[in-house]
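So that we are looking at the same thing, I have put the structure below in structure tokens.
Just one protein chain is left out here, and the rest sit where they should.
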Amino acid sequence: MSSTATATKHEDHGHDSHGHGPDAHAHHPEQNFFMKYLWSTDHKIIGMQYLFTGMFMALIGGFTVYAFRMQQAFPGMSIPGYGRVTATDYNALVTTHGSVMIFWVAMPVLIAALGNYLIPLMIGCDDMVFPRLNRLSYQIFLVSVIVLIASFFVEGGAFGGAWTSYPPLSAKAQYNLTPLGAPMWLFAVALEFAAFLMGGINFVTTVMNSRAPGMKMFDVPIVVWSIIIASILFMASVGPLIAGAVMMLFDQTLGTAFFDPNKGGDPVLWQHLFWFFGHPEVYVVMLPAMGIVAEVIATFSRKKLFAYKTVLYTMIGTGALSFFVWAHHQFIAGIDPRMANIFSVTTLLISIPVAEMLFVYIATLYGGSIRLTTPMLWALAFIGEFLLGGVTGIFLGSSGADIYFHDTYFVLAHFHYTFFPIAFIAVFAAMTYWFPKMFGRYMNEAWGKVHFWGTIVSFNFIFIPLFLLGARGDHRRIFDYTHFPDLMKPGMQDLRILATLSLVVLLSFQVIFLVNFFLSMVKGEKAPANPWKSNTLEWVAPSPPPHGNFPEGLPTVHRGPYEYSHPDRQDDYWPQNAS
Amino acid sequence: MSADATTPHDAAHGGGHTTHHYPYVKIWGVLLVLLALSVIGPMLGHPIVTLLTAFGIAFVKAFIVIKYFMHLTVEKKYIGFLLLVMIAFMLVFVGGVSPDVMKHEGQRWVNTAAQDVVTKGLAADKAAEGHEGKHE
Partner (left out) sequence: MSSFPRPIATTRSVTGISTGKLAVWWLIASEIVIFGGVLGSYLMHRIGHPEWASQAAHTNTVFGAVNTFVLLTSSLFAVMAHQAADQKDGKKAAKFLYLTTLGAVIFLIIKSVEWTGEIQHGFTITSHTFWSFYYTAAGIHGVHVIVGAIIMLVIANDARKGIDLQRVEAVGLYWHFVDIVWIFLFPLLYIAK
């Protein structure tokens, strides 16, 4: 810890304000466990806290999906590890799965964990600009986790009105039958938003103000850009939903009628408030995933990222366009058909910048000397699987086709083909890629590849059957299909069973990952500072980086982040800080 | 913590611009005059005058506070641009939502519940007015 001492000597501004000088961190050389891991202001520790909390929540999300998928495949069966699923349980399980995976897994891992861990390292400074705000943001997030988990055990059980929480079901306890679960869910979501708003402001301010000397706008790695654009999207879109959450909370607890048309409110307003946030939210998690893939692909193709500025501009374009598409979730919710036309056009338009990013990644691969390491496999899989998710979105974005597809398993398979690559495939790419930096050891490659193939194959075997089911009109949110003869035509139940068994396979392959992850943390082969021979600044710091990040002094940047295989150089990489 | 340990003004770090200060008390006086106008205007009871004085003057007041108190005009250009973009997103939001929420009927749909509320409410107002006689 005290080795950070020399770091400050090289500081560009050299403006000694609060004794952050040589012995800034030496005040308490022996921090106890609590101060070091739970009360730390170090961005890396906070990033890890987010990462491990996200991983823990992923277990909850995985367990709930296991329970309700088993109920679908084998209705009425007593499920091993859960017991019999009642209709109320089913709703609560579906809701918990959806909200946990989006708000407590994808968001904290992709934005908060990676943003916290990577941003200061990649832009070459010692911490976030507001370390204590950062710590507070995690603590609020932790409270939101606790409130959510507590809501599983209150009277009436966890909220069962889906992660979209549409009124009137969500607004009135006599409809949703969860008088405590519903407001607690809403409160947890609101706390989580507050945490990420703080985090977002911190990220954006850090990148704007604290870049290493010499690092210009276009020297910032794409993954940092993507997290920043995502944070801005989040900040710009979440406001109406915060307002809506307050209104909903009053509807639930005080008995106001913001969303009750018989008293002058409007239930469609909630849908608009929700999706005005909810759609940009898709891009909030998608852009960091795209950024991760850009880093991994450039490194393991040993080639300069094709069209850096194009990626950047398409990311900004995607972000801007994402504010004009939200009502495509509401085509059959009673919105005016003339608006549906407009939203169809904008929705189809947004596929252009997204496709452009994928093309750029393929162009980066072209002619590169590709290393098929585990992170690279994940990154390549992301391109393929996300493409499928994107293409099926075209059907749903067209308001005519959506009338048929709406609320079927086609929609479900579509967004899982986008969200699974985002929240898991890209995250696995990131975790395997930055693992040596985080823990100073390699993960096991062989087991990594076993985990990769097991996950990818079973993932496709879950959702391709669901596409087929959806195309046959299989409706979502049904507890027991045996009551619906139309949905029990020959073969349909077989597809459900296939999807469910594939899910069990997928979940069991995650055990391999967890074992590999935690074993490698203590027993893995020691990794040097720059194991992948990569250019960006985090690889300049030792693995794992100490508090203060750069014991040799904060780096100065001389070039862009993707100068691989430069013809004038012997080495096929050229770190950003090397003179 | 000794006094020299403080950062005087962070502009010293990089930008180096010091804020230009305006005669704030005078500006405050102007704001108060505008406030008086925005209260008196609607008392005349003319709808257009009400709109102009109540909402038009709100924009003028906001502009004065932004320019002279928040010094946005001497701030970096992109800050103002950022705030404008946020306001533009809100206009997009209202634009996208108002056909469904503000209106109670549209292309082949009618929000009968909302229409009922309006008719009943207006009828109740009329009845109340009949009782009380002149209502302000």
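Read from first to last, the chains carry the letters A and B; within each, the first residue is number 1.
Keep this in mind: a residue touches a chain if its C-beta (ideal position, glycine included) is under 8 Å from a C-beta of that chain, and two chains touch if they have at least 3 such contacts.
Computed from a predicted structure; not experimentally measured.
Within the full complex, the chain left out of the display contacts the shown chains A, B. Of the listed positions A:Gly255, A:Gly384 or A:Gly400, the one in contact with the omitted chain in the full complex is A:Gly255. Between the chain not shown and the residues A:Gly181, A:Gly239 or A:Pro267, the one that touches is A:Gly239. Of the candidate positions A:Ile45, A:Val65, A:Ala112 or A:Met128, contact with the hidden chain is made by A:Met128. When the full complex is taken into account, the listed residue touching the unshown chain is A:Gly264, out of A:Gly83, A:Gly264 or A:Gly384.
On the side of chain B, the interface with the absent chain consists of residues 1, 3, 5-11, 13-19, 21, 24-25, 27-28, 31-32, 35, 38-39, 42, 50, 54-55, 58, 61-62, 65-66, 68-70, 75-76, 79, 82-83, 86-87, 89-90, 93-94, 97-98, 101-104, 114, 117-118, 120-122, 124-125, 128, 135-136, using the contact rule stated above.
By the touch criterion stated above, the residues of chain A touching the omitted chain are 7-8, 11-13, 15, 17-20, 24-25, 27, 41, 120, 125-132, 197, 200-202, 204-206, 208-211, 235-244, 246-247, 250, 254-258, 263-266, 269, 273, 276, 548, 554.
By our rule, only the chains that are shown with their structure count from here on.
The distance from the centre of chain A to the centre of chain B, with each centre set as the mean of the Cα atoms, comes to 36 Å. Residues 1, 5-7, 12-14, 85-86, 89, 92-93, 96-97, 99-101, 103, 106-109, 111, 113-114, 116-117, 121 of chain B are the ones that touch chain A when the two sit in their complex. Residues of chain A that touch chain B in their complex: 13, 15-19, 236-237, 240, 261-264, 266, 268-269, 272, 276, 323-324, 326-327, 334-339, 343.
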